[in-house]
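A single protein chain has been omitted from the complex, and every remaining protein chain is retained in its original position.
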Amino acid sequence: MLTSDSIIAIQAHNLNVFYGDFRAVKDVDLSIERKKVTAIIGPSGCGKSTVLRSFNRMNELVPSARSEGQVLFMGQNIYDRQVDPVEVRRRIGMVFQKPNPFTKSIYENVAWGARLNGFKDGIGKPSMDEWVEHCLRKAALWDEVKDKLTQSGLSLSGGQQQRLCIARTLAVSPEVILMDEPASALDPIATLKIEELMRELAEEYTIIVVTHNMQQAARVSDYTAFFSMNDDRAGYLVEYGPTTQIFTIPQNKMTEDYITGRFG
Amino acid sequence: MSTPTGRIRLTPHFESNLPSRNRKASLWQVLFRLSTTIGMIVLALLLYTVVNQAFGLVAIDNKVDPASFAVDGVQIEELDQETLIAVIEENVSKGKFRQLEREQPLAERTWEEVYQVVIDDVVEPKDIVGTWPLVESLTRKEEILAEVEQEHPQATVEFTSWIDPQFVTSPQSSDVLEAGVRTALLGSLLIIAITIVVALPIGIGAAIYLEEYASDNWLNRTIQTNINNLAGVPSIIYGMLGLAIFVRMLEPLTSGAIFGLTDPTTANGRTILSAGLTLAILVLPVLIINVQEAIRAVPNSLREGSYGLGGTQWQTIWHHVLPNAMPGILTGAILSISRAIGETAPLVVIGAATYITFDPDSPFSKFTTLPIQIYQWTSRAQGEYHNIAAAAILVLLMLLLSLNATAILLRNRYSRK
Partner (left out) sequence: MISRTTEANPLHRRPRRGEFLIRGFLFFCGAFSILTTLGIVYELSKEALLFFRNPAVNLLEFFTGTKWQPQAGAFGVLPLVTATLITTAIAMLIALPLGLAVAIYLSEYASTKARNTLKPVLEVLAGIPTVVYGYFALTFMTPFLRSIFGRDVVDIYNMASGGLVIGILILPLITSMSEDALSAVPRALREGAYALGATKLETAVKVVVPAAISGLAAAFVVGISRAIGETMIVAIAVGAGPNFTFNPFKGAETMTGHIVRISGGDLSYDTIDYDSLFAIGLLLFVITLGLNIISQRIVRRFRETYE
């Protein structure tokens, strides 16, 4: 039984994801360690994003999607009937590939989610202003926007927008942050900032990041999961282990081929 | 580059509010769904109102007591044929008498036939003393019969369907029981024919120009904006334009004076031609916009294939773009026609005739249309006019329904090709 004290934050058991009749992800068993950065890598089309989205039930927004198996979080299968997906998504946040800030001010972008989920200030508790500043600092954005909090979130550059999206995710105090190729739409400098951020955030949050950039995975993550796909185009987990091990002494030949660039 | 992330562990206070948020979400979902049913409810109410008035009981009474036609104390049953004919001539309108003579001269008929004419047209000109809608007729039949028995003992009560084949084929009449929509229907059809002939070529031509030929310069952008604006102008303004230009300014043309074909009863421009032209100008903007969309939907690869083989611009359009856009063009055309059929205000402004009994037979005839007929009957105070208005509405709705059904059929057939 997983509790908040255990080492494992999220655990997938026999996870299968279908879109209609097509099986996109097959028999995944994966244990994500708390407060570490786990990277999910693999060639395109092998279901990495699908696996990530099944961790916060975002797949359900597609009408034909169906999941089988279990995803355990906080001692429960998040797909249980009694579990409210809205609450799951608050605790397991997500940052998307293309930055998608709201059409609101920078301040409102951060404050909105917190307010929605019942943020209340009080004695000994931070006020909304303090909380917004705290989140923007944690997202390494505060210095750049502190003088223009009322400007639209869309007026920022791509890299800044992405950090804004991270800040608003932090504002609802999740335990896990899922990142779906967060830097692939950004320039190299912005990318480096995001990578730095990931390592800092891992001190407080569990980070799971999908990336097609192997070097990024090697730089940033503590654990790496390598996915591939068969002829039936269903993605499956090939190998999972500490990053250093995966990249130096991979156990599986396919892993080695991918890492050395022989395919993918 | 790296900023202090704040070693201070700020723990914010989140008050658990999920249940109330979920409750609110469910409540509003119900409200949204409810509002969609209002649309369906209104449609149902409207159809119910119309159908309710189009069928029902009617109480018909004789206007006059047969005894009042006695000549020299002799009752009509005993009068001879000549005197009967005199009675008819005295008590029937000139037009009606002429009509009777035309059908068959009264002197050549048998006594029984002449007597029947007396009964039909002199003694029993029908007068409606009451009408009841369908639902009431079905549920309160006994009470209604009793009421009528009391107030108009001579009257007969019968169930009638105000809409029947006779209704469609009869011309206008001031007698509610005789009135039909033939004049109006023919007027509508003739006018629409003119509208189609004028609006379709210009509309499609304009759309082709704007989508295929027009470069992005000031003039063409103005034309496009202008069309968009015209689409939003109230239809009555088009009526006023038609009045000023087609009826008044171009009167020699639209009244047929140039061709010497004027309608003998009016020598002015309030003719079918004017009406058709006005409606054409009215539907043009919306038609152009719809056809533009249809042409825009044709993939560029099709055009490129034609150009690549050395086709000219017009060849490409005529042989490839237009056939491909045909379903959309047809749909747009039929939508515009539907709209034109239902238009009332502009034609009233132009001057639809209020009472014509003869069928329109040329573009230079006076005109009335189905919607205008409905308007006139609805505006009358007497309740029985509402019944035939309802019947006319049903005819109009059926016309529109079949038009749109044809549109859908044609569109399916064309897209399968």
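As written, the chains take the letters A and B, and residue 1 is the first residue of each chain.
The definition used in the following text is that contacts are C-beta pairs under 8 Å (C-beta built on N, C-alpha and C of every residue); 3 or more make two chains touch, one makes a residue touch a chain.
Note that the coordinates shown come from a computational prediction; the quantities given were computed from them, not determined experimentally.
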{"item": "Partners of the unshown chain among those that are drawn", "value": "A, B"}
{"item": "Candidate in contact with the missing chain, chosen from A:R89, A:K125, A:R199 or A:H212", "value": "A:R89"}
{"item": "Touch with the omitted chain, as defined above, among B:L10, B:I202 or B:M326", "value": "B:I202"}
{"item": "Selected residue (touches chain absent from view) among B:L10, B:V129, B:A214 or B:L410", "value": "B:A214"}
{"item": "Residue of B:R248, B:H320 or B:R411 in touch with the missing chain, whole complex considered", "value": "B:R248"}
{"item": "Absent-chain contact - pick from B:V148, B:I288, B:I329 or B:I356", "value": "B:I288"}
{"item": "Interface with the undisplayed chain - residues on chain B", "value": "21-22, 24-25, 28-29, 31-33, 35-36, 38-40, 42-43, 45-46, 49-50, 53, 201-203, 205-206, 208-210, 213-214, 220, 222-223, 225-230, 232-241, 243-245, 248, 281, 284-285, 288, 312-314, 338, 341-345, 348-349, 351-352, 354, 371, 374-375, 378-379, 386, 389-390, 393, 396-397, 400, 404"}
{"item": "Chain not shown, touching residues in chain A", "value": "56, 58, 61, 86-91, 93-94, 96, 98, 100-104, 112-113, 116-117, 152, 154, 165, 168-169, 172"}
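The rule we apply is simple: only the chains that are shown with their structure count from here on.
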{"item": "Whole-Å gap separating chain A and chain B, where each centre is the average of the chain's CA atoms", "value": "61"}
{"item": "Interfacial residue positions of chain B with respect to chain A in the complex", "value": "1-6, 8, 10-18, 21-22"}
{"item": "Chain A residues touching chain B - in the complex, by the definition given at the top", "value": "84, 86-87, 114, 116-122, 125-126, 130-131, 134, 137-138, 140, 142-143, 172-173, 193, 196, 200"}
